[in-house]
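As you look at this complex, bear in mind that one protein chain is not there, while each of the others sits in place.
Up next, chain A:
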Amino acid sequence: MSKYYLNYLDELESEAIFILREVWAQFDNPVILFSGGKDSILVTHLAKKAFYPAKIPFPLMHVDTGHNFPETIKFRDDIIADLGVQLIVGSVQESIDEGRVAEEKGKNATRNALQITTLLDAIESNKIDCAIGGGRRDEEKARAKERFFSHRDDFGQWDPKNQRPELWNIFNGRHFEGEHFRAFPISNWTEMDVWNYIKRENIAIPSLYFAHEREVVWRQDSWIPNSEFLVLEDHEEIVTKKIRFRTLGDITITGGIESDADTLEKIADEVSGMRQTERGNRSDDKRSESAMEDRKRQGYF
């Protein structure tokens, strides 16, 4: 009977499918937070599996900072058309225009923190009671303590010291009016697991993840892509390099690495030999030691 066990990827997949079905069963109006990055693509792929042969029974929601890689937006629209599900867009530009938030100033200004307001506004106005995210516990130390079902109060805030215990596979998504949950079906996956699974399942991902020639500038220890939003310092210079991105965020803050990995195989090989965490190239995490925890408390992804 020794063949009746799952390998680690099948077990992770089965766990994620279980979580997604629990979300659907326990909430009235869930959405998948879709950024166009590999983790939200993976969650969407798993949702397809969880509800087959039915369609994914809830919308995808994109918090659009306006500082996108054009490739990401095209990828998003293609996947929506393919799945036949609804897309909800929360626009940071609209939040700025309405005076809900103010643009950051200075050289390293980003719209990263502004997303929190747009996200929470979109959750409230669409009456969303559970936002499913691609957060993983191995990404960052504050995320290591995150639950599968993570409670947010009526201000959208996370209280890491007062989280509901999660035992066995019994999840408690009970909430009062105005509160919501975040659900993280791929909590237990590492970056390597994600790549091994994408490779195994041959999941389509944006071309940005593959090595390609791009205009970049060296800033904060990584290659920041040239874009209409980039303001050059005196000593900085735009060069063309063969790079790829390990994570995708805003075009203003996502640093690339020099790489020749242009296939999923090569990417998986490259990642397995990496000596830096993937978020090491994200300037939003470098602001302080508890940068992620502080943003998460306020309602960040």
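Operating definition for what follows: a contact is a pair of C-beta atoms (placed from the backbone, for glycine too) under 8 Å apart; a residue touches a chain by one contact, two chains touch by 3 or more; residues count from 1.
Following the convention adopted for this analysis, contacts and distances are computed from a predicted model.
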Legend entry - Record-based protein name (UniProt) of the chain missing from this complex, from "Cytochrome c oxidase subunit 1", "sulfate adenylyltransferase", "ABC transporter permease" or "Peptide/nickel transport system substrate-binding protein": "sulfate adenylyltransferase"
Inset, instruction - Among A:E71, A:D138, A:E215 or A:E270, choose the residue that contacts the chain missing from this document, as touch is defined above. - result: A:D138
Legend entry - Which of A:F18, A:F210 or A:F229 contacts the chain that the document leaves out: A:F18
Inset, instruction - Consider the whole complex, including the chain that is not shown, and state which of A:S95, A:N196 or A:S259 touches that chain. - result: A:N196
Inset, instruction - Name every residue on chain A in touch with the hidden partner chain. - result: 1-2, 4-15, 17-18, 21-22, 24-25, 48-55, 137-138, 141-142, 144-145, 160-161, 163-170, 172, 174-176, 187-188, 190, 192-193, 196, 274-277, 280, 289-290, 293
